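Only one protein chain is missing from this complex, and each of the others stays in its spot.
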Amino acid sequence: MRYKRVKEFLLLWIPIALWLTFVLFPYVWMFLTSLKEPSELYTSPIQYLPKKPTFAGYKLLMETTKFPQFILNSLLVVGGTLLVTGTVSTAAAYCFSRFDFRGKGKLFGMFLVTQMFPSVLLVFSLFLIMRTLGLLNTRLALIVAHSTFALPFTTWLLTGFFNSIPKSLDEAATIDGATRWQTFWYVLAPLSAPGVVAALTYVFIYSWNEFIYALTFTSSIDMRTVPVGLNTFMGEYIIRWDLLTAGGVITAIPIVIFFMLVQRRLVQGLTAGAVKG
Amino acid sequence: MLRRLNEKERFTPFLLLGPALLLMLLIVAYPLFQALRLSLFDASLLRPDRARFVGLTNYLNVLRDPLFLRSLLNSTIWVVGCVTLQFTIGMLGALLLNREFPGRGLVRGLSLIPWATSGVLVSLMWTWMLDGNYGVINDILVRLGLISQYRPWLALPISLGGVIAANVWQGAPFFAVMLLAAMQSVPQELYEAARIDGAGRFQQFRSVTIPLIMPTIVITTMLRIVWTANYMDLVFVMTGGGPGNASIILPVLSYITAYKKLKVGEATAMAVLQAILLIITLFVYLRLVNRKGEGGLSLYEV
Partner (left out) sequence: MRKSSVALTVVALVLFLLASTAAAKTRVTYWLWLDDPTDTTVQELVEEFNRLHPDIEVVTETIPLANYYDQLLMAISGGGGPDAARFKDWWLGAFYDADLLEDLSPYIANWPGADDVVPNLWNTGMIPGVDGIFMLPHQYITFYLYYRADWFAEAGLNPPRTFDEFLEAALKLTDPANNRYGFGLRGGAGGQDQWLAFMVAGGARIVDEAGNIVINSPKAVEVNQWYIDLYRKHQVAPPSAPTDAYAQVVGAFQAGNTAMMAHHVGSSVMMTDVFGDNVGVLPIPAADPENPATMGTMSGNVVFSTADVKDAAFKFISWLSEHEAMDKWSKSRQGQLPVLQSVAEQDYYTQNEFFRVSLEGGNYAIVWPPLPGTGYVASYVWQNTMQRALLGEITSQQMLDEIAKALREGN
C-alpha cells in the first residue's frame, strides 16, 4: 500500500508538478513582476517576491490607458471571427464530407496550401484591398482577414469530424423524409458540437493573438486589439514594464475562463476529428 | 456511401463552398497573384507606382545573397529545433494528461495557456526571463549549478536557442492537446490485449499507441512545420535577427528587405522562394512518412 503511494507520488504527481511549472512559470513570473515597484525590477541578486506588492500598474492600466478598449476590440474581433469562420467552415466541411464532386481532393489540398505563405508576402496587397473596400481602420477588416486565414485548419478539422459521424445516420433521416437542412440541423449538428468547439478554440486563439494584420489594417487607437495595444506601451525612451506585465496578466484571465469551460469538449472534439484526418 | 446528387442538388456543393471560396480568392489568391507579379519588379515600398520590370533578376540576386543562405540555414535550425522539442514535450504532456487523477480537468485547462498567449507577450516575458543581468533563468541555472555565472543568452551567437525555448513553451501545448485527443480514441481493448500478450508500458506505447495515433502525428507536425517556418513575431521582437545575423530567419529577412531596405520586389521574391522550399519539404516529408507504411494519410482523400 505504502509502496503504491510512493510510486504514485514519483510517477504521477512529480511529473504533473514539473509539467505545471513548465506551463505556468512564465505567467507566475510575469505576475510577480507586475506587483513590483519599478525600482525592484533591476536588482542583483534577483529578488523573487515583491517587498511591498502594489497593484498600481493595474490601476494605471485600466484608468489612464485605452486598455479596456483594446480588450473590447479584441473580443469583438474574436467574436466576429468565430461567427464567420464557424458558419463558413461548417458549410465547407459539410460539403467536403457529404458531397462528391469533381476536383474535390484538389480543392481541399488548395485550402491547405494557402497556409504556406508568410504574411509579409500578402500584407501589402491586402492593405490595398482593404483600402479599396473601405475597410481600413475597422474591426470588420480584421474579422475578414482572420476568418480567411483560420478557415483551412478549421475546415480540415471539421471535415474529419463529420467524416467520423456515420453517413448511415443521414440516410436513415432522409428515408424518414427529412430534407438535407433538417438532416444537418437535427442529426449532424448535435453530434458535432465537440468538433465545433475544438475548431472554434483554434480560431479563438489565432484571432486573439494575431499581430501583423491587426497592426496594419488599423491605425486609430480606438480600433487597436490587445497584442498591438500592448506594443504601444513601448515608447522610444520608456518601456512601461508595469503596464505590460499587468496587461499580460489581465489578458490571460478570459483565456483561462474560456479553457476551463471548454476543455472537456475540446478534447472530445479533437478525439473524434483529428484521427480520421 | 455518398448520396447521388439529383438535379435539384447539383449546385448545393458550390453554394456551401461559395463563401469559403470567395474569401480565399479575395484574401489569399488575389494578393498572392499580386505578390508574384511584384517579385518580377524592381519596386520601392515608398513608390510602388514607379516600379520597373526586371524579370527574374530579384530571384537571382536573392539566391546569390549569402545572407539568404544564412537565413535559410537558421530557418532550418529554427523549424527543426522548435518542432522536435515541441513534439517531444507535447507528447510527454499528452501521456501525463491522459492518465486519471483528481483535478485533471483543471490541469488540462491550464495546459493550454501558453498556446493562447500572443507572440508579443511571449517575446516580452522570455526576453525578460532570459535577461543577462536580471533574468530569472540565469538565477535558477546558477542555483542549480548548471552555469557558474550569468549569461546574456540573447546576446550570444546562440541567441536563436533562446528564441526556440520561448517558442517551445508557446507551442508544446498544441501538440499535447492534439496528441491527447488522438490517444483518447485508442480503444482500451487493444491495451488489454497487449497486456495479456505480456507487453510492458513502453511496449504498449510503441506498438499500440504510436501506430494508432500516427495520422495525427503526421498532420500536426506538418501543420506545425508550416506555421513555425512562417512565424516571425518571436525572433523579430526578441532579437531582431541579431546579434549580427546570428538568429535571422527567412521571414524576418524578407520583412527587413521590404520595410527597412524598402526593396519590396526583392522581399517578395524571397518569400516566394521560401514558400516553394516549404512545399518541397512537405512533399518529401509526406513521401517519407507514407513509404514507412504507417501514415495512412488521407489528407487528400476526404
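Order of writing sets the chain letters: A and B. Residues in each chain are counted from 1.
In this text, a contact is a pair of C-beta atoms (placed from the backbone, for glycine too) under 8 Å apart; a residue touches a chain by one contact, two chains touch by 3 or more.
None of the values given here were measured: they were computed from a predicted structure.
Interchain touches from the omitted chain, evaluated on the whole complex, reach A, B. Here the missing chain is touched by one residue of A:Val84, A:Leu107 or A:Leu157, and it is A:Val84. The residue touching the chain not shown here, chosen from B:Thr117, B:Thr239, B:Ser254 or B:Gln274, is B:Thr239. Of the listed residues A:Thr21, A:Thr43 or A:Thr179, the one in contact with the hidden chain in the full complex is A:Thr43. Looking at chain B, the residues touching the absent chain are 19, 44-48, 131-134, 150-152, 154-155, 157, 159, 239-246, 256, 259-263. By the touch criterion stated above, the residues of chain A touching the omitted chain are 39, 41-44, 60, 64-66, 80, 83-84, 87-88, 91, 123-124, 127-128, 131, 134, 136, 138, 140, 215-216, 219-221, 228, 231-241, 243.
What we mean here is this: only the chains that are shown with their structure count from here on.
Centre-to-centre, using mean CA coordinates, chain A is 15 Å away from chain B.
In the complex of the two chains, the chain A residues touching chain B come out as 12-13, 15-16, 19-20, 22-24, 26-27, 29-30, 33, 41-46, 48, 87-89, 91-92, 94-101, 104-122, 124-126, 128-129, 144-145, 147-149, 151, 153, 155, 159, 163, 167, 170-171, 174, 180, 198, 204-205, 208-209, 211-212, 226-228, 230-231, 241, 244, 248, 251-252, 255-256, 259-260, 263-264, 266-277.
Residue ranges of chain B in contact with chain A, taken from their complex: 1-3, 5, 9, 12-13, 16-17, 19-20, 23-24, 26-28, 30-32, 34-35, 38, 45, 89, 92-93, 96, 99, 101, 105-122, 124-126, 128-129, 133-136, 139, 169, 172-173, 177-178, 180-182, 184-185, 212-213, 215-216, 219-220, 223, 226-227, 229-230, 232-233, 250-251, 254-255, 258, 264, 267-268, 271-272, 274-275, 278-279, 296-302.
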